[in-house]
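Before I ask anything, let me first share the structure, which is written out below as structure tokens.
All protein chains of the complex are present and in place, except for one that has been dropped.
And now, chain A:
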């Protein structure tokens, strides 16, 4: 092989390899949306659907009872009171239930928070349908205020028989710095 021919060959291989490198760098970032889609389809990570499901009239399966437990937790830097009104409920698949969560802002300043849900076992997240949830939106609270936040849900009757207990946990994050205009308007009107 002549020198110039060799150099041309080298350049071709280098070009292809650099393209692969760029492609793999992009792939690293593409993993982010891919992961989201994957989790949504498989319930892989216990994330619940982040939007309301219409309360269609469901056949209630009274032959089965599933225990749904509620856990709340505050992320770093938010001193709110945040707890469910009941620790757990027993429901039949298909039956619509409302559970209230209590939140209070004990600080001297107006704050905005948002709760992020997660379900264990992850598989169960595919069958937990929320008709209404405070977690869909940011929650503003003026200094010293309290509020009751409703969460309305039902379990899909298709829920596999081996799931007898599921835990819905909420982590409350401080979103004051990232509050939407809509939430801020709510805060102002409440004062």
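By our rule, contacts are C-beta pairs under 8 Å (C-beta built on N, C-alpha and C of every residue); 3 or more make two chains touch, one makes a residue touch a chain; residues count from 1.
In this section, contacts and distances are computed from a predicted model.
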UniProt protein name of the chain not shown, from "ABC transporter permease", "Hydrogenase", "Cytochrome c oxidase subunit 1" or "4Fe-4S ferredoxin iron-sulfur binding domain protein": "Cytochrome c oxidase subunit 1"
Chain not shown: contacting residue from A:18, A:52, A:143 or A:185: A:18
Interface with the undisplayed chain - residues on chain A: 6, 9-10, 13-14, 17-18, 20-25, 27-29, 31-32, 35, 39, 42-47, 75-76, 114, 116, 118, 120-123, 171, 173-175, 178
